[in-house]
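Note that one protein chain of the assembly has been removed; the remaining protein chains are unaltered in position.
Chains here go by letter, A and B, matching the order in which they are written, and residues are numbered from 1 within each.
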Amino acid sequence: MSIGHTLLGLLESGPRHGYDLKRAFDEKFGHDRPLHYGQVYSTMSRLLKNGLVEVDGIEAGGGPERKRYAITEAGITDVERWLATPEKPEPYLQSTLYTKVVLALLTSRDAADILDTQRSEHLRGMRILTDRKRKGDLADQLICDHALFHLEADLRWLELTAARLDKLREAVAR
Amino acid sequence: MTSVTSVSATPSVPAGTLLAARDLRKAYGPTTALDGAAFSIHPGEVVAVMGPSGSGKSTLLHCLAGIVTPDSGSITYNGRELTAMNDAGRSALRRSEFGFVFQFGQLVPELTCVENVALPLRLNGTPRKEAERAALTWLERLEVDDVRKKRPGEVSGGQGQRVAVARSLVTGPRVVFADEPTGALDSLNGERVMELLTDAARSTNAAVVLVTHEARVAAYSDREIVVRDGKSRDMERVV
């Protein structure tokens, strides 16, 4: 996720202090990982350098957290462009799990076992997410769903692979 | 939520187990559906039975619920051997101690939703008025009391399935058997049904045997067992 673009987007509704920015970000997007102040300031200084934001004012007392930032025209254009650019789908072509399965087959280990264990682990993760989803608000639910769907995709792959283990064993042995 | 684990190395039924089966074998003609499957569940526990299509999940559920008699093996419910009971005994057990939710085709199309929910109670001899009053509270709990007067053909799939869940819980069963309960629903409705089902089951300390092939549905369970080629694998013991 581009923190720079996210912060820029938050500034569009009006100038904010760096401290405000962090709080707004955490509230909306940072459930898993709150931003460190350092991250905010380094990002803001990069944006400042590129002319996408400007300092709107500094409150008394000094310190970087007292700076008020405002978005520039260039900044707005930049946010627009970012939003309009589709995200590149993750290729997921390098999979540790696949490597593990093939290695297990090559070394005559029980590949199904690996898959079952992995499924169990995935389900454990999914259970935690599901539990959190049930207790959380809508934002929580959307975020957890995103994660759950990804995990589910992995699980589907696991099931499919499990169903094709015999074929895979033949292919690997060749 | 984590499960109560009491894994025992001996084949005997572990203490605190509500329903347990071991070494189940069942064949339909030349097709082997179960080939030495085992299972156990505690009160208040939700166990997902997973596995690919045709692996024997449903057969395992049918055996556990006393709908089908296994060719061999033993099933104990609350200390009683299910395989030794006759059909009438097992039917009575299903009426009073078990609840059922299936994928579809389970609501009686002629009866209204509230009558459908009241059905298991009436099977147990509860007077109609009383049964329907109890049914209505369950419809309320599952947020579908507004369709109580409608027939199953007139409600949406999600509502129908909630009615089915209400029906499975209305007798206060010790075990609820759910066979792909969300199979015919979209994910939003499916999840709501799962939430309601597991919440309700937990609140009454009922165990849920949940047959599904969907991981997201299985995620509502406390633990899962995997059935493949008629053999079961309890993942709790592996990890």
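Assume a contact is a pair of C-beta atoms (placed from the backbone, for glycine too) under 8 Å apart; a residue touches a chain by one contact, two chains touch by 3 or more.
In this text, contacts and distances are computed from a predicted model.
Look at the chain that isn't drawn here: its UniProt entry, checked against "ABC3 transporter permease C-terminal domain-containing protein", "Na+/H+ antiporter subunit", "histidine kinase" or "Propionyl-CoA carboxylase", names it "ABC3 transporter permease C-terminal domain-containing protein". Contacts of the undrawn chain with the visible chains, over the full complex, involve B. Among B:F39, B:F98 or B:Y220, only B:F98 touches the chain left out of the display. Mapped onto chain B, the footprint of the missing chain covers residues 28, 53-54, 58-59, 62, 65, 67-68, 91-96, 98-100, 102-106, 108-112, 115, 119-120, 122-123, 128, 151, 167-168, 179.
The criterion applied here is as follows: only the chains that are shown with their structure count from here on.
Centroids built from CA atoms put chain B at 37 Å from chain A. Remark: chain A residues 112-113, 116-117, 119-124, 126-127, 129-131, 134, 148-149, 151-152, 155-156, 159, 162-163 touch chain B in the complex.
Against chain A, in their complex, chain B makes its touches with residues 1, 48, 50, 52, 195, 213-216, 218-222, 224, 226, 228, 233, 235, 238-239.
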